[in-house]
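Written out below as C-alpha coordinates is the structure these notes cover.
The block that comes next holds chain A.
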Amino acid sequence: MKKLFAVLLAACMVLSLCACSASGGKSDSGAKVIKIGVFEPSSGDSASGGKKEILGMQYANSQVPEVTLGGQTYKVELVYGDNGSSTDKAPSAASSLVSAGVSVVLGSYGSGVSMAGGPKFEEAGIPAIGVTCTNPNVTAGNSYYFRICFLDNFQADVLANFAMDKFDAKTAYCLGETGNEYDQGLIAFFKQVFEAAGGKVIADSFPTGNSDFGSYLNKAKSEGADVIFTPVSIAYAVQIIKQAASMGLETPFLGSDTLDDNMVLEAITGSDLKLYVSTFYQEGGSKEFDEGIKKYINGSSEALAANGGNDTISAVTAMGYDAYFVALEAMKKADSGDKAALMKILPSVTYTGVSGAIAFDEVGDAVRDTAYIKTADTAAGTWVLETVQTGSASAAETEK
Partner candidate 1 sequence: MRKTKHTGRSLLAVAGLLLVIILLENISSWIPGLPAVFAPTSQLFTVLKKGAVYSLVAVSMNLLNGFTGLFSLGQAGFMLLGAYTYAILTVPMASKDQVYYLFGGSAVKFSLVDLFQSLFGNTGFGGYLSLICAVLVGILFAGLVAALFAALIGTPVLRLKSDYLAIATLGFAEILRAIFQWQTLGPITNGANMLKSFPTFADFNIRNGAGQVVLRLSTFVPFLAAIICIALIVLLIHSSYGRAFKAIRDDEVAAEAMGISLFKHKMLSFVISSFFSGVGGALFAMYVANAQAKAFTSTMTYEILLIVVIGGIGSISGSVIGTFLYVACSEWWLRFLDAETYIGSFKVPLLRSGFRMVVFSVVIMIIVLFFSKGIMGDKELSWAGIGGLLKKRRPKKKTPAGKEG
Partner candidate 2 sequence: MDEKIVLRMENVTMQFGGVVAVNNLSLDVPEGQIVALIGPNGAGKTTAFNCITGVYQPTNGRVSFKGKTMICSHPTGKMKKNYLGSDEKKFASEPIVNPAPDHVVKLGIARTFQNIRLWKSMTVFENVLVAKHMRAKQNVFSAIFRTNAKEEARMRAETMALLEEQGLEQYKDEIATSLPYGLQRRLEIARALATEPSLLLLDEPAAGMNPQETQELAEYIQQIRDKHHLTVFLIEHHMDLVMKISDYIYVIDFGSEIARGVPKEVQQNKRVIEAYLGVTEDA
(Lines give C-alpha, C1' and ligand atoms only; values in the text may rest on other atoms or scores of the structure.)
Protein backbone atom coordinates (compact mmCIF):
# COMPACT_ATOMS: atom_id res chain seq x y z
CA MET A 1 0.00 0.00 0.00
CA LYS A 2 2.71 2.45 1.04
CA LYS A 3 4.81 1.63 -2.00
CA LEU A 4 1.82 2.19 -4.22
CA PHE A 5 1.21 5.60 -2.79
CA ALA A 6 4.87 6.45 -2.98
CA VAL A 7 4.87 5.65 -6.66
CA LEU A 8 1.64 7.58 -7.16
CA LEU A 9 3.06 10.61 -5.39
CA ALA A 10 6.21 10.46 -7.43
CA ALA A 11 4.17 10.16 -10.61
CA CYS A 12 2.12 13.17 -9.57
CA MET A 13 5.22 15.25 -9.10
CA VAL A 14 6.77 14.23 -12.38
CA LEU A 15 3.49 14.95 -14.13
CA SER A 16 3.17 18.34 -12.57
CA LEU A 17 6.73 19.23 -13.45
CA CYS A 18 6.03 18.25 -17.04
CA ALA A 19 2.89 20.34 -16.95
CA CYS A 20 4.90 23.29 -15.71
CA SER A 21 7.45 23.12 -18.42
CA ALA A 22 4.70 22.53 -20.95
CA SER A 23 2.79 25.61 -19.92
CA GLY A 24 6.00 27.58 -20.11
CA GLY A 25 6.58 26.70 -23.71
CA LYS A 26 3.00 26.83 -24.92
CA SER A 27 3.11 30.40 -26.04
CA ASP A 28 5.74 29.63 -28.65
CA SER A 29 3.35 27.68 -30.81
CA GLY A 30 1.26 29.45 -33.42
CA ALA A 31 0.67 33.20 -33.45
CA LYS A 32 2.65 35.56 -31.29
CA VAL A 33 1.06 36.18 -27.96
CA ILE A 34 0.89 39.08 -25.58
CA LYS A 35 -0.17 38.13 -22.08
CA ILE A 36 -2.29 40.33 -19.89
CA GLY A 37 -2.37 39.30 -16.27
CA VAL A 38 -5.78 39.24 -14.60
CA PHE A 39 -5.13 39.73 -10.92
CA GLU A 40 -8.59 39.14 -9.50
CA PRO A 41 -10.27 37.19 -6.73
CA SER A 42 -12.19 34.26 -8.13
CA SER A 43 -12.50 32.71 -4.70
CA GLY A 44 -13.04 34.13 -1.25
CA ASP A 45 -15.16 36.96 0.08
CA SER A 46 -14.83 39.17 -2.97
CA ALA A 47 -15.06 36.40 -5.56
CA SER A 48 -18.44 37.60 -6.70
CA GLY A 49 -17.02 41.00 -7.59
CA GLY A 50 -13.81 39.63 -9.00
CA LYS A 51 -15.64 37.30 -11.33
CA LYS A 52 -17.79 40.13 -12.66
CA GLU A 53 -14.75 42.26 -13.28
CA ILE A 54 -13.13 39.38 -15.11
CA LEU A 55 -16.29 39.04 -17.15
CA GLY A 56 -15.81 42.55 -18.49
CA MET A 57 -12.25 41.76 -19.49
CA GLN A 58 -13.24 38.50 -21.09
CA TYR A 59 -15.97 40.21 -23.05
CA ALA A 60 -13.53 42.88 -24.18
CA ASN A 61 -11.04 40.17 -25.09
CA SER A 62 -13.68 38.34 -27.11
CA GLN A 63 -14.40 41.54 -29.02
CA VAL A 64 -10.84 42.52 -29.69
CA PRO A 65 -8.68 39.43 -29.27
CA GLU A 66 -5.78 40.73 -31.30
CA VAL A 67 -3.56 43.75 -31.46
CA THR A 68 -1.22 44.84 -34.21
CA LEU A 69 2.08 46.19 -33.04
CA GLY A 70 5.03 47.04 -35.25
CA GLY A 71 3.26 45.48 -38.21
CA GLN A 72 2.86 42.17 -36.46
CA THR A 73 -0.38 40.74 -35.16
CA TYR A 74 -0.37 39.48 -31.64
CA LYS A 75 -2.99 37.37 -29.95
CA VAL A 76 -3.94 38.85 -26.58
CA GLU A 77 -4.13 36.17 -23.95
CA LEU A 78 -5.59 36.66 -20.48
CA VAL A 79 -3.64 34.92 -17.74
CA TYR A 80 -5.46 34.52 -14.45
CA GLY A 81 -4.04 34.81 -10.97
CA ASP A 82 -6.60 34.20 -8.25
CA ASN A 83 -5.69 36.24 -5.20
CA GLY A 84 -8.37 34.54 -3.15
CA SER A 85 -9.63 37.90 -1.81
CA SER A 86 -7.01 37.67 0.87
CA THR A 87 -3.91 39.75 1.43
CA ASP A 88 -1.87 36.74 2.46
CA LYS A 89 -2.58 34.86 -0.77
CA ALA A 90 -2.17 37.91 -2.97
CA PRO A 91 1.64 38.04 -3.12
CA SER A 92 1.89 34.47 -4.31
CA ALA A 93 -0.86 34.97 -6.89
CA ALA A 94 1.00 38.07 -8.06
CA SER A 95 4.21 36.06 -8.33
CA SER A 96 2.45 33.46 -10.42
CA LEU A 97 1.40 36.16 -12.88
CA VAL A 98 4.91 37.58 -12.92
CA SER A 99 6.33 34.17 -13.66
CA ALA A 100 3.81 33.62 -16.42
CA GLY A 101 5.48 36.52 -18.20
CA VAL A 102 2.63 38.99 -18.47
CA SER A 103 3.28 42.45 -19.90
CA VAL A 104 0.67 44.29 -17.93
CA VAL A 105 -1.64 43.42 -15.07
CA LEU A 106 -5.31 44.35 -14.65
CA GLY A 107 -6.91 44.37 -11.22
CA SER A 108 -7.64 43.77 -8.54
CA TYR A 109 -11.10 44.07 -7.22
CA GLY A 110 -10.40 45.01 -3.62
CA SER A 111 -7.75 47.46 -2.49
CA GLY A 112 -6.07 45.33 0.16
CA VAL A 113 -5.09 42.60 -2.26
CA SER A 114 -3.87 45.16 -4.78
CA MET A 115 -1.65 46.69 -2.14
CA ALA A 116 -0.37 43.29 -1.11
CA GLY A 117 0.37 42.21 -4.67
CA GLY A 118 1.69 45.59 -5.83
CA PRO A 119 5.28 45.20 -4.62
CA LYS A 120 5.65 41.98 -6.60
CA PHE A 121 4.70 43.78 -9.81
CA GLU A 122 6.94 46.70 -8.95
CA GLU A 123 9.84 44.35 -8.29
CA ALA A 124 9.33 42.65 -11.63
CA GLY A 125 8.85 45.96 -13.44
CA ILE A 126 5.36 45.14 -14.66
CA PRO A 127 2.83 47.98 -14.77
CA ALA A 128 -0.53 47.25 -13.17
CA ILE A 129 -3.82 48.94 -13.93
CA GLY A 130 -6.17 48.92 -10.99
CA VAL A 131 -9.75 48.56 -12.11
CA THR A 132 -11.87 49.23 -9.05
CA CYS A 133 -9.38 49.37 -6.19
CA THR A 134 -10.26 52.74 -4.78
CA ASN A 135 -7.96 53.11 -1.77
CA PRO A 136 -5.35 55.88 -2.22
CA ASN A 137 -2.58 53.66 -0.90
CA VAL A 138 -2.77 51.35 -3.91
CA THR A 139 -1.00 53.80 -6.17
CA ALA A 140 0.77 55.93 -3.59
CA GLY A 141 4.25 54.64 -3.01
CA ASN A 142 4.08 52.28 -5.96
CA SER A 143 4.97 53.93 -9.24
CA TYR A 144 3.98 50.80 -11.18
CA TYR A 145 0.36 50.90 -10.08
CA PHE A 146 -2.20 52.91 -12.08
CA ARG A 147 -5.94 52.89 -11.80
CA ILE A 148 -8.95 53.87 -13.83
CA CYS A 149 -11.49 54.37 -11.06
CA PHE A 150 -12.19 57.21 -8.67
CA LEU A 151 -10.63 57.27 -5.21
CA ASP A 152 -12.12 56.61 -1.83
CA ASN A 153 -11.79 60.17 -0.62
CA PHE A 154 -13.92 61.23 -3.55
CA GLN A 155 -16.38 58.43 -3.03
CA ALA A 156 -16.64 59.10 0.70
CA ASP A 157 -17.14 62.76 0.00
CA VAL A 158 -19.98 62.00 -2.39
CA LEU A 159 -21.65 59.62 0.03
CA ALA A 160 -21.29 61.84 3.06
CA ASN A 161 -22.79 64.77 1.22
CA PHE A 162 -25.55 62.57 -0.11
CA ALA A 163 -26.37 61.36 3.39
CA MET A 164 -26.66 64.87 4.70
CA ASP A 165 -28.61 66.19 1.76
CA LYS A 166 -31.02 63.36 1.35
CA PHE A 167 -31.66 62.20 4.91
CA ASP A 168 -30.60 65.25 6.80
CA ALA A 169 -28.43 62.79 8.73
CA LYS A 170 -26.78 63.92 11.94
CA THR A 171 -25.40 60.63 13.19
CA ALA A 172 -23.84 58.01 10.97
CA TYR A 173 -22.91 54.54 12.08
CA CYS A 174 -20.02 53.13 10.04
CA LEU A 175 -19.26 49.46 10.07
CA GLY A 176 -16.22 47.93 8.38
CA GLU A 177 -14.12 44.83 8.53
CA THR A 178 -11.12 44.99 10.81
CA GLY A 179 -7.92 45.18 8.82
CA ASN A 180 -9.56 45.69 5.47
CA GLU A 181 -7.83 48.67 3.91
CA TYR A 182 -10.75 49.41 1.70
CA ASP A 183 -13.35 49.50 4.46
CA GLN A 184 -11.23 51.37 6.93
CA GLY A 185 -10.02 53.90 4.40
CA LEU A 186 -13.51 54.74 3.26
CA ILE A 187 -14.78 55.02 6.80
CA ALA A 188 -11.93 57.34 7.72
CA PHE A 189 -12.58 59.61 4.75
CA PHE A 190 -16.31 59.52 5.36
CA LYS A 191 -15.70 60.50 8.94
CA GLN A 192 -13.54 63.45 7.91
CA VAL A 193 -16.17 64.88 5.63
CA PHE A 194 -19.16 64.06 7.77
CA GLU A 195 -17.68 65.44 10.95
CA ALA A 196 -16.33 68.52 9.22
CA ALA A 197 -19.93 69.24 8.26
CA GLY A 198 -21.00 68.95 11.88
CA GLY A 199 -22.26 65.37 11.87
CA LYS A 200 -21.42 62.65 14.34
CA VAL A 201 -19.79 59.43 13.23
CA ILE A 202 -19.75 56.20 15.19
CA ALA A 203 -17.10 54.01 13.60
CA ASP A 204 -17.13 50.34 14.42
CA SER A 205 -15.48 47.28 12.98
CA PHE A 206 -16.05 43.57 13.11
CA PRO A 207 -13.40 40.86 13.05
CA THR A 208 -12.70 38.96 9.85
CA GLY A 209 -14.95 35.93 9.52
CA ASN A 210 -17.63 37.42 11.74
CA SER A 211 -21.15 36.34 11.02
CA ASP A 212 -23.07 37.88 13.87
CA PHE A 213 -24.06 41.29 12.61
CA GLY A 214 -27.20 41.47 14.68
CA SER A 215 -25.20 42.82 17.63
CA TYR A 216 -23.70 45.57 15.53
CA LEU A 217 -26.96 46.55 13.92
CA ASN A 218 -28.66 46.57 17.28
CA LYS A 219 -25.97 48.86 18.50
CA ALA A 220 -26.39 51.15 15.51
CA LYS A 221 -30.09 51.35 16.24
CA SER A 222 -29.57 51.95 19.93
CA GLU A 223 -26.98 54.62 19.39
CA GLY A 224 -29.47 56.48 17.27
CA ALA A 225 -27.87 56.36 13.85
CA ASP A 226 -29.69 58.20 11.06
CA VAL A 227 -27.81 56.32 8.43
CA ILE A 228 -25.64 53.21 8.39
CA PHE A 229 -22.58 53.25 6.18
CA THR A 230 -21.23 49.80 5.37
CA PRO A 231 -18.38 49.88 2.86
CA VAL A 232 -17.67 46.15 3.17
CA SER A 233 -16.95 43.19 0.91
CA ILE A 234 -19.89 41.65 -0.87
CA ALA A 235 -19.89 38.62 1.39
CA TYR A 236 -20.34 40.72 4.50
CA ALA A 237 -22.71 43.11 2.79
CA VAL A 238 -25.04 40.23 1.99
CA GLN A 239 -25.01 39.08 5.59
CA ILE A 240 -25.52 42.55 6.97
CA ILE A 241 -28.43 43.17 4.62
CA LYS A 242 -30.05 39.85 5.48
CA GLN A 243 -29.75 40.31 9.19
CA ALA A 244 -30.93 43.88 8.96
CA ALA A 245 -33.90 42.73 6.91
CA SER A 246 -34.84 40.16 9.49
CA MET A 247 -34.61 42.79 12.21
CA GLY A 248 -36.82 45.06 10.20
CA LEU A 249 -34.35 47.94 10.46
CA GLU A 250 -35.65 51.22 9.07
CA THR A 251 -32.40 53.16 9.04
CA PRO A 252 -31.21 53.69 5.47
CA PHE A 253 -28.01 51.95 4.40
CA LEU A 254 -25.26 53.60 2.45
CA GLY A 255 -22.85 51.45 0.54
CA SER A 256 -19.75 51.98 -1.50
CA ASP A 257 -18.99 50.55 -4.93
CA THR A 258 -18.60 47.00 -3.57
CA LEU A 259 -22.27 46.85 -2.70
CA ASP A 260 -23.22 47.40 -6.31
CA ASP A 261 -23.55 43.70 -6.86
CA ASN A 262 -26.47 41.53 -7.74
CA MET A 263 -25.85 39.28 -4.75
CA VAL A 264 -26.53 42.25 -2.53
CA LEU A 265 -29.51 43.08 -4.67
CA GLU A 266 -30.81 39.57 -4.30
CA ALA A 267 -30.40 39.74 -0.54
CA ILE A 268 -32.32 42.97 -0.23
CA THR A 269 -35.12 42.09 -2.61
CA GLY A 270 -38.36 41.53 -0.81
CA SER A 271 -37.32 43.39 2.31
CA ASP A 272 -38.23 46.88 3.44
CA LEU A 273 -34.67 48.11 3.68
CA LYS A 274 -33.37 51.21 1.98
CA LEU A 275 -29.98 50.93 0.37
CA TYR A 276 -28.03 53.52 -1.60
CA VAL A 277 -24.72 52.74 -3.22
CA SER A 278 -22.19 54.80 -5.08
CA THR A 279 -20.70 53.27 -8.15
CA PHE A 280 -18.76 53.72 -11.36
CA TYR A 281 -21.32 52.95 -14.00
CA GLN A 282 -25.04 52.72 -14.35
CA GLU A 283 -26.78 50.43 -16.78
CA GLY A 284 -27.83 52.54 -19.73
CA GLY A 285 -24.59 54.47 -19.83
CA SER A 286 -23.66 52.86 -23.10
CA LYS A 287 -26.40 51.07 -25.00
CA GLU A 288 -24.01 49.22 -27.21
CA PHE A 289 -22.01 47.86 -24.30
CA ASP A 290 -25.13 46.95 -22.33
CA GLU A 291 -26.56 44.92 -25.16
CA GLY A 292 -23.28 43.32 -26.01
CA ILE A 293 -22.43 42.24 -22.52
CA LYS A 294 -25.92 40.94 -21.86
CA LYS A 295 -25.67 38.84 -24.95
CA TYR A 296 -22.25 37.66 -23.85
CA ILE A 297 -23.47 36.79 -20.36
CA ASN A 298 -26.49 34.95 -21.62
CA GLY A 299 -24.41 33.26 -24.27
CA SER A 300 -22.57 30.92 -21.96
CA SER A 301 -23.64 29.18 -18.81
CA GLU A 302 -20.27 29.87 -17.23
CA ALA A 303 -20.52 33.61 -17.79
CA LEU A 304 -24.06 33.55 -16.48
CA ALA A 305 -22.93 31.72 -13.37
CA ALA A 306 -20.07 34.16 -12.91
CA ASN A 307 -22.56 37.01 -13.04
CA GLY A 308 -24.62 35.45 -10.32
CA GLY A 309 -27.23 33.77 -12.50
CA ASN A 310 -28.79 36.85 -14.11
CA ASP A 311 -27.78 39.53 -16.57
CA THR A 312 -27.80 42.59 -14.33
CA ILE A 313 -24.77 44.58 -15.35
CA SER A 314 -22.40 45.39 -12.55
CA ALA A 315 -20.37 48.53 -12.70
CA VAL A 316 -17.24 46.50 -12.16
CA THR A 317 -17.92 44.63 -15.38
CA ALA A 318 -17.94 47.88 -17.28
CA MET A 319 -14.76 48.91 -15.50
CA GLY A 320 -13.07 45.62 -16.35
CA TYR A 321 -14.09 46.14 -19.94
CA ASP A 322 -12.58 49.61 -19.98
CA ALA A 323 -9.40 48.46 -18.24
CA TYR A 324 -8.73 45.95 -21.00
CA PHE A 325 -8.98 48.65 -23.62
CA VAL A 326 -6.79 51.01 -21.65
CA ALA A 327 -4.14 48.31 -21.67
CA LEU A 328 -4.61 47.81 -25.39
CA GLU A 329 -4.49 51.55 -25.97
CA ALA A 330 -1.18 51.68 -24.14
CA MET A 331 0.21 48.89 -26.28
CA LYS A 332 -0.85 50.64 -29.45
CA LYS A 333 0.59 53.92 -28.31
CA ALA A 334 3.88 52.30 -27.30
CA ASP A 335 3.71 50.11 -30.36
CA SER A 336 5.07 47.37 -28.22
CA GLY A 337 4.00 44.70 -25.78
CA ASP A 338 7.07 45.09 -23.65
CA LYS A 339 6.43 45.75 -19.99
CA ALA A 340 9.05 48.49 -19.74
CA ALA A 341 7.70 50.27 -22.80
CA LEU A 342 4.17 50.04 -21.45
CA MET A 343 5.29 51.40 -18.11
CA LYS A 344 6.84 54.37 -19.86
CA ILE A 345 3.81 55.17 -21.98
CA LEU A 346 1.00 54.52 -19.49
CA PRO A 347 1.03 57.91 -17.71
CA SER A 348 0.24 59.60 -20.98
CA VAL A 349 -2.48 57.23 -22.15
CA THR A 350 -5.98 58.58 -22.47
CA TYR A 351 -9.03 56.61 -23.37
CA THR A 352 -12.75 57.16 -23.43
CA GLY A 353 -14.52 54.07 -22.30
CA VAL A 354 -18.08 53.13 -21.49
CA SER A 355 -17.63 54.44 -17.96
CA GLY A 356 -16.31 57.79 -19.08
CA ALA A 357 -13.04 59.44 -19.98
CA ILE A 358 -9.88 58.04 -18.46
CA ALA A 359 -6.58 59.85 -17.98
CA PHE A 360 -3.90 59.45 -15.35
CA ASP A 361 -2.50 62.05 -13.00
CA GLU A 362 1.08 62.14 -11.70
CA VAL A 363 0.39 59.49 -9.01
CA GLY A 364 -1.16 57.16 -11.56
CA ASP A 365 -4.74 57.76 -10.49
CA ALA A 366 -7.55 58.36 -12.91
CA VAL A 367 -8.84 61.86 -13.11
CA ARG A 368 -12.50 61.16 -12.41
CA ASP A 369 -15.21 63.31 -11.00
CA THR A 370 -18.40 61.34 -11.54
CA ALA A 371 -20.05 58.87 -9.27
CA TYR A 372 -23.46 57.33 -9.74
CA ILE A 373 -25.67 56.78 -6.75
CA LYS A 374 -28.10 53.96 -7.15
CA THR A 375 -30.79 52.67 -4.92
CA ALA A 376 -32.17 49.18 -4.68
CA ASP A 377 -35.72 48.68 -5.81
CA THR A 378 -36.56 46.01 -3.29
CA ALA A 379 -39.80 45.06 -4.96
CA ALA A 380 -38.54 44.58 -8.49
CA GLY A 381 -35.05 43.50 -7.55
CA THR A 382 -33.28 46.06 -9.72
CA TRP A 383 -31.00 49.02 -9.28
CA VAL A 384 -32.53 52.42 -9.89
CA LEU A 385 -30.40 55.46 -10.56
CA GLU A 386 -30.85 57.92 -7.74
CA THR A 387 -28.56 60.70 -8.78
CA VAL A 388 -25.32 61.40 -10.56
CA GLN A 389 -22.87 63.23 -8.34
CA THR A 390 -20.25 65.24 -10.08
CA GLY A 391 -18.19 65.87 -7.00
CA SER A 392 -16.12 68.98 -6.95
CA ALA A 393 -12.85 67.67 -8.26
CA SER A 394 -11.27 70.01 -5.80
CA ALA A 395 -12.67 67.95 -2.95
CA ALA A 396 -10.67 65.01 -4.16
CA GLU A 397 -7.61 67.14 -4.62
CA THR A 398 -7.59 68.75 -1.21
CA GLU A 399 -7.83 65.41 0.51
CA LYS A 400 -4.48 64.33 -0.80
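The candidate set was assembled so that all candidates are chains of the complex that A comes from, given by their letters.
By definition in this document, contacts are C-beta pairs under 8 Å (C-beta built on N, C-alpha and C of every residue); 3 or more make two chains touch, one makes a residue touch a chain; residues count from 1.
Everything numeric here is computed off the predicted structure, so don't read it as measured data.
Going through 1 or 2, you find that the chain touching chain A in this complex is 1. Interface of chain A with candidate 1 (complex): residues 1-3, 5-7, 9-10, 12-13, 16-17, 19-21, 23-24, 42-43, 80, 82, 86-88, 91-92, 95-96, 98-99, 101, 112, 115-116, 119-120, 123-124, 136-137, 140-141, 178-181, 184-185, 188, 205, 207-208.
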